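Here is the structure we will look at.
Shown here: the complex without one of its protein chains, the others still in place.
Right after this comes chain A.
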Amino acid sequence: MAFLQLQPQEWQALILTLKVALVALAFALPLAILAAYGLARWRFPGHGVVNALIHMPLVLPPVVTGYILLILFGRSGPIGRFLWDTFGISFAFNWMGAAIAAGVMAFPLMVRPIRLAFEAVDPKLEEAASSLGAHRLVTFVVVTLPLTFPGILGGAILGFAKAMGEFGATITFVSNIPGETRTLSLALYTATQSPSGDLAAFRLTLIAAIVAFGALIASEVWARRLRKRIGGVDD
(Lines give C-alpha, C1' and ligand atoms only; values in the text may rest on other atoms or scores of the structure.)
Protein backbone atom coordinates (compact mmCIF):
# COMPACT_ATOMS: atom_id res chain seq x y z
CA MET A 1 0.00 0.00 0.00
CA ALA A 2 3.06 2.21 -0.27
CA PHE A 3 1.59 3.84 -3.33
CA LEU A 4 -1.09 5.37 -1.09
CA GLN A 5 1.61 7.25 0.83
CA LEU A 6 1.09 10.98 0.20
CA GLN A 7 4.05 12.82 -1.27
CA PRO A 8 5.11 16.08 0.46
CA GLN A 9 3.79 18.22 -2.38
CA GLU A 10 0.44 16.41 -2.18
CA TRP A 11 0.20 17.09 1.56
CA GLN A 12 1.01 20.67 0.72
CA ALA A 13 -1.83 20.79 -1.81
CA LEU A 14 -4.29 19.31 0.69
CA ILE A 15 -3.37 21.74 3.48
CA LEU A 16 -3.46 24.65 1.06
CA THR A 17 -6.86 23.61 -0.26
CA LEU A 18 -8.33 23.40 3.23
CA LYS A 19 -6.81 26.78 4.10
CA VAL A 20 -8.13 28.43 0.93
CA ALA A 21 -11.60 26.90 1.32
CA LEU A 22 -11.92 27.78 4.99
CA VAL A 23 -10.73 31.36 4.53
CA ALA A 24 -13.05 31.76 1.53
CA LEU A 25 -15.92 30.45 3.65
CA ALA A 26 -15.08 32.67 6.62
CA PHE A 27 -15.28 35.80 4.51
CA ALA A 28 -18.02 34.86 2.08
CA LEU A 29 -20.50 33.31 4.54
CA PRO A 30 -21.34 36.48 6.52
CA LEU A 31 -21.72 38.38 3.24
CA ALA A 32 -23.89 35.61 1.86
CA ILE A 33 -26.13 35.75 4.96
CA LEU A 34 -26.48 39.50 4.55
CA ALA A 35 -27.23 39.22 0.82
CA ALA A 36 -29.72 36.39 1.42
CA TYR A 37 -31.52 38.40 4.10
CA GLY A 38 -31.66 41.45 1.85
CA LEU A 39 -33.01 39.47 -1.08
CA ALA A 40 -35.55 37.66 1.09
CA ARG A 41 -36.86 40.60 3.10
CA TRP A 42 -36.20 43.88 1.35
CA ARG A 43 -38.03 45.15 -1.70
CA PHE A 44 -36.04 47.84 -3.41
CA PRO A 45 -35.60 49.12 -6.95
CA GLY A 46 -32.97 47.03 -8.68
CA HIS A 47 -33.78 43.92 -6.63
CA GLY A 48 -33.70 41.81 -9.79
CA VAL A 49 -30.41 43.30 -10.95
CA VAL A 50 -28.71 42.62 -7.61
CA ASN A 51 -30.08 39.10 -7.64
CA ALA A 52 -28.73 38.53 -11.15
CA LEU A 53 -25.30 39.96 -10.24
CA ILE A 54 -25.02 37.68 -7.23
CA HIS A 55 -25.81 34.67 -9.39
CA MET A 56 -23.46 35.65 -12.24
CA PRO A 57 -20.55 33.42 -11.15
CA LEU A 58 -22.92 30.46 -11.32
CA VAL A 59 -23.69 30.97 -15.00
CA LEU A 60 -20.53 32.62 -16.32
CA PRO A 61 -17.75 30.34 -17.52
CA PRO A 62 -15.37 30.13 -14.51
CA VAL A 63 -12.51 31.28 -16.71
CA VAL A 64 -14.40 34.48 -17.41
CA THR A 65 -14.95 35.07 -13.69
CA GLY A 66 -11.25 34.43 -13.08
CA TYR A 67 -10.31 36.85 -15.84
CA ILE A 68 -12.60 39.55 -14.42
CA LEU A 69 -10.97 39.04 -11.00
CA LEU A 70 -7.56 39.34 -12.65
CA ILE A 71 -8.56 42.64 -14.27
CA LEU A 72 -10.05 44.04 -11.02
CA PHE A 73 -7.59 42.69 -8.45
CA GLY A 74 -4.40 42.48 -10.51
CA ARG A 75 -1.56 44.78 -9.47
CA SER A 76 -2.59 47.29 -12.15
CA GLY A 77 -6.35 46.76 -11.77
CA PRO A 78 -8.46 49.47 -10.08
CA ILE A 79 -9.10 47.54 -6.85
CA GLY A 80 -5.74 45.77 -6.83
CA ARG A 81 -3.76 49.00 -7.15
CA PHE A 82 -5.79 50.71 -4.44
CA LEU A 83 -5.26 47.82 -2.02
CA TRP A 84 -1.56 47.70 -2.79
CA ASP A 85 -1.05 51.46 -2.48
CA THR A 86 -3.05 51.89 0.75
CA PHE A 87 -2.60 48.62 2.64
CA GLY A 88 0.29 46.93 0.85
CA ILE A 89 -1.94 43.93 0.19
CA SER A 90 -1.87 42.07 -3.07
CA PHE A 91 -4.05 39.19 -4.19
CA ALA A 92 -2.21 38.54 -7.42
CA PHE A 93 -0.74 35.05 -7.71
CA ASN A 94 -0.94 34.12 -4.04
CA TRP A 95 -3.16 31.91 -1.87
CA MET A 96 -5.30 34.85 -0.75
CA GLY A 97 -6.20 35.42 -4.39
CA ALA A 98 -7.12 31.75 -4.62
CA ALA A 99 -9.40 32.25 -1.60
CA ILE A 100 -11.05 35.22 -3.32
CA ALA A 101 -11.66 33.19 -6.45
CA ALA A 102 -13.07 30.31 -4.38
CA GLY A 103 -15.25 32.66 -2.33
CA VAL A 104 -16.68 34.45 -5.36
CA MET A 105 -17.48 31.17 -7.10
CA ALA A 106 -19.07 29.71 -3.96
CA PHE A 107 -21.08 32.84 -3.14
CA PRO A 108 -24.25 32.20 -5.19
CA LEU A 109 -24.35 28.59 -4.01
CA MET A 110 -24.41 29.80 -0.42
CA VAL A 111 -26.93 32.62 -0.93
CA ARG A 112 -29.58 30.36 -2.40
CA PRO A 113 -30.34 27.97 0.49
CA ILE A 114 -29.85 30.71 3.08
CA ARG A 115 -32.34 32.93 1.29
CA LEU A 116 -34.88 30.11 1.25
CA ALA A 117 -34.32 29.65 4.99
CA PHE A 118 -34.97 33.36 5.65
CA GLU A 119 -38.11 33.22 3.54
CA ALA A 120 -39.31 30.29 5.64
CA VAL A 121 -39.05 32.23 8.91
CA ASP A 122 -42.51 33.54 9.82
CA PRO A 123 -42.36 37.35 10.03
CA LYS A 124 -45.10 37.05 12.65
CA LEU A 125 -42.49 35.76 15.07
CA GLU A 126 -40.55 38.96 14.47
CA GLU A 127 -43.71 40.97 15.16
CA ALA A 128 -44.09 39.08 18.42
CA ALA A 129 -40.48 39.89 19.32
CA SER A 130 -40.98 43.60 18.73
CA SER A 131 -44.19 43.60 20.75
CA LEU A 132 -42.02 42.26 23.58
CA GLY A 133 -39.69 45.22 23.19
CA ALA A 134 -36.89 43.67 21.17
CA HIS A 135 -35.01 45.95 18.79
CA ARG A 136 -34.89 44.81 15.15
CA LEU A 137 -31.22 43.96 15.33
CA VAL A 138 -31.72 41.96 18.54
CA THR A 139 -34.67 40.17 16.96
CA PHE A 140 -32.49 39.27 13.99
CA VAL A 141 -29.75 37.83 16.20
CA VAL A 142 -31.90 35.94 18.73
CA VAL A 143 -34.93 34.92 16.66
CA THR A 144 -34.48 35.11 12.89
CA LEU A 145 -30.86 33.96 12.59
CA PRO A 146 -31.14 30.89 14.86
CA LEU A 147 -34.18 29.74 12.90
CA THR A 148 -32.16 29.81 9.67
CA PHE A 149 -29.22 27.77 11.01
CA PRO A 150 -30.08 24.64 9.00
CA GLY A 151 -30.19 26.72 5.81
CA ILE A 152 -26.95 28.46 6.72
CA LEU A 153 -25.31 25.10 7.41
CA GLY A 154 -26.53 23.78 4.07
CA GLY A 155 -25.22 26.86 2.28
CA ALA A 156 -21.90 26.61 4.08
CA ILE A 157 -21.43 22.96 3.08
CA LEU A 158 -22.26 23.70 -0.55
CA GLY A 159 -19.95 26.71 -0.51
CA PHE A 160 -17.14 24.78 1.16
CA ALA A 161 -17.42 21.98 -1.40
CA LYS A 162 -17.37 24.48 -4.25
CA ALA A 163 -14.38 26.31 -2.74
CA MET A 164 -12.50 23.01 -2.29
CA GLY A 165 -12.95 22.06 -5.90
CA GLU A 166 -12.70 25.42 -7.64
CA PHE A 167 -10.54 25.23 -10.75
CA GLY A 168 -11.25 27.52 -13.67
CA ALA A 169 -11.41 30.88 -11.95
CA THR A 170 -8.48 30.01 -9.68
CA ILE A 171 -6.05 28.99 -12.43
CA THR A 172 -7.01 32.02 -14.51
CA PHE A 173 -6.74 34.53 -11.65
CA VAL A 174 -3.77 33.28 -9.61
CA SER A 175 -2.21 30.67 -11.89
CA ASN A 176 -0.88 27.26 -10.80
CA ILE A 177 2.02 27.93 -8.42
CA PRO A 178 3.15 24.98 -6.27
CA GLY A 179 2.82 25.73 -2.56
CA GLU A 180 1.02 29.01 -3.21
CA THR A 181 -2.01 28.49 -5.43
CA ARG A 182 -1.79 24.83 -6.44
CA THR A 183 -4.87 23.42 -4.68
CA LEU A 184 -6.04 19.78 -4.94
CA SER A 185 -7.86 20.34 -8.20
CA LEU A 186 -4.92 22.12 -9.75
CA ALA A 187 -2.49 19.48 -8.46
CA LEU A 188 -4.70 16.76 -9.92
CA TYR A 189 -4.81 18.57 -13.24
CA THR A 190 -1.02 18.94 -13.16
CA ALA A 191 -0.60 15.24 -12.39
CA THR A 192 -2.77 14.24 -15.33
CA GLN A 193 -0.58 16.35 -17.60
CA SER A 194 2.52 14.34 -16.65
CA PRO A 195 3.11 10.84 -18.14
CA SER A 196 4.14 9.49 -14.71
CA GLY A 197 1.37 11.18 -12.75
CA ASP A 198 -1.20 8.36 -12.61
CA LEU A 199 -0.51 7.30 -9.02
CA ALA A 200 -0.42 10.88 -7.79
CA ALA A 201 -3.72 11.55 -9.57
CA PHE A 202 -5.23 8.49 -7.90
CA ARG A 203 -4.10 9.58 -4.44
CA LEU A 204 -5.38 13.12 -4.92
CA THR A 205 -8.73 11.83 -6.14
CA LEU A 206 -8.97 9.64 -3.06
CA ILE A 207 -8.28 12.53 -0.66
CA ALA A 208 -10.76 14.75 -2.40
CA ALA A 209 -13.41 12.05 -2.10
CA ILE A 210 -12.65 11.42 1.60
CA VAL A 211 -12.77 15.11 2.54
CA ALA A 212 -16.03 15.63 0.63
CA PHE A 213 -17.65 12.53 2.09
CA GLY A 214 -16.59 13.44 5.64
CA ALA A 215 -17.99 16.95 5.26
CA LEU A 216 -21.32 15.59 4.03
CA ILE A 217 -21.69 13.14 6.91
CA ALA A 218 -20.73 15.76 9.49
CA SER A 219 -23.21 18.25 8.06
CA GLU A 220 -25.98 15.67 8.00
CA VAL A 221 -25.54 14.86 11.69
CA TRP A 222 -25.29 18.50 12.61
CA ALA A 223 -28.31 19.47 10.49
CA ARG A 224 -30.46 16.81 12.13
CA ARG A 225 -29.61 18.14 15.58
CA LEU A 226 -30.28 21.72 14.51
CA ARG A 227 -33.61 20.86 12.95
CA LYS A 228 -34.71 19.12 16.11
CA ARG A 229 -33.70 22.11 18.14
CA ILE A 230 -35.47 24.77 16.13
CA GLY A 231 -38.43 22.51 15.51
CA GLY A 232 -39.16 23.29 19.11
CA VAL A 233 -39.15 19.66 20.21
CA ASP A 234 -37.37 18.57 23.35
CA ASP A 235 -34.04 16.83 22.78
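The working rule: a residue touches a chain if its C-beta (ideal position, glycine included) is under 8 Å from a C-beta of that chain, and two chains touch if they have at least 3 such contacts; residues count from 1.
Throughout what follows, contacts and distances are computed from a predicted model.
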Complex member absent from the view - protein name from UniProt, among "Molybdenum ABC transporter ATP-binding protein", "Spore coat protein CotJB", "Multisubunit potassium/proton antiporter, PhaG subunit" or "NADH-quinone oxidoreductase subunit H": "Molybdenum ABC transporter ATP-binding protein"
Sole contact to the chain not displayed, among A:L31, A:L83, A:L147 or A:A215: A:L147
Of A:A2, A:V49 or A:L132, the one touching the omitted chain in the full complex: A:L132
Chain A residues touching the omitted chain (full complex): 122, 124-125, 127-135, 138-139, 142-143, 146-147, 229-234
